[in-house]
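This report concerns only the one structure given below.
A single protein chain has been omitted; all remaining protein chains appear in their positions.
So, subunit A:
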Amino acid sequence: MTKLLAFAEIKDGDIRNVSFETIAAARQIDEGAEVVAVVFGNKNVEEAANQMIQYGADRAVTVTHDNLENYTSDGYTQAAMAVIEQENPDGMVMGHTSAGKDLSPRIASKLDSGLVSDITAIDGEDFVRPIYSGKAFEKKSIKDGKKFITIRPNNIAPLDQDESRSGDVASLDVEIKDIRTIIKEVVRKASDGVDLSEANIIVAGGRGVKSEEGFEPLHELADVLGAAVGASRGACDAGYCDYSLQIGQTGKVVTPDLYIACGISGAIQHLAGMSNSKVIVAINKDPEANIFNVADYGIVGDLFDVVPKLTEELKAIQVK
């Protein structure tokens, strides 16, 4: 039987959604495979392991160590290699997150294996991934070695949670030592919002937002929708917001269910980062703006008039 590892990711004590998506991805690679969840942390890993099982994993292997509190390349590599050595899997799935992007190439290098990163769909033996920031797609296959992939969050639907499902959770003792990159401090800047790469809804602002304060109505709309706030390069370059919010060919590539573009003209570099969103709403004063060419719904108007009204309308229906 094929054996596939599905890596859980814990951030600030909570298991991230993409963890459950790795299990669904493993099942898409091979429906009949034994899917083994892998969970690292400094505490409470059993809880996450049980959740992974409820979302479809057959069993779980955990590694608990003080040096696994925060992700470090050295720490997580030692833990991952110990699990891989013990389990000798046929393949592995990780999220294409900050940690997954950092860790997966190193593990692939250690195993001299191929790695197909940032997959949005699985088609039999082939893996589909966007290239040129979503201007095109490619299908890749792995010629030899382990099937090792990272999946883009929010693209492969997780399996339904089954709270009655149970499985073996085994702890593996690994000495995690000689960490060469020491984390001195973590400065939370994104904690007030929903993570852009995993957000189901994104409210994004462009040059039309005009100032840092101009983002305020966008934040209010995002709060009502439980959305993340993003921006175009124009808004970032103008200093209205932090570069960490940038969506586009440089910056983040996002695929939410709903993307609301406010005062964004729709330069090709920005479209590359968001045009694969499921539904796009454009709000712009300029009826000729390129963003209307990719929008499902458009409102020609001043965002400072439209956005607050949209927020009010959404609040009103939520009360109902």
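Rule of thumb we're sticking to: contacts are C-beta pairs under 8 Å (C-beta built on N, C-alpha and C of every residue); 3 or more make two chains touch, one makes a residue touch a chain; residues count from 1.
Keep in mind that, in the parts below, contacts and distances are computed from a predicted model.
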Omitted chain (choose from "Response regulator receiver domain-containing protein", "Iron complex transport system permease protein", "Electron transfer flavoprotein subunit beta" or "Cytochrome C biogenesis protein") - UniProt protein name: "Electron transfer flavoprotein subunit beta"
By the document's definition of touch, the residue of A:31, A:66, A:185 or A:213 touching the omitted chain is A:185
Contact set of subunit A toward the excluded chain (per top definition): 70, 73-74, 97-98, 101-106, 108-110, 112-118, 126, 130-145, 180-191, 195-197, 201, 225, 242-246, 249-251, 253, 257-258, 268-269, 272, 275-276, 278-281, 287, 292-301, 305-306, 309-310, 313-314, 317
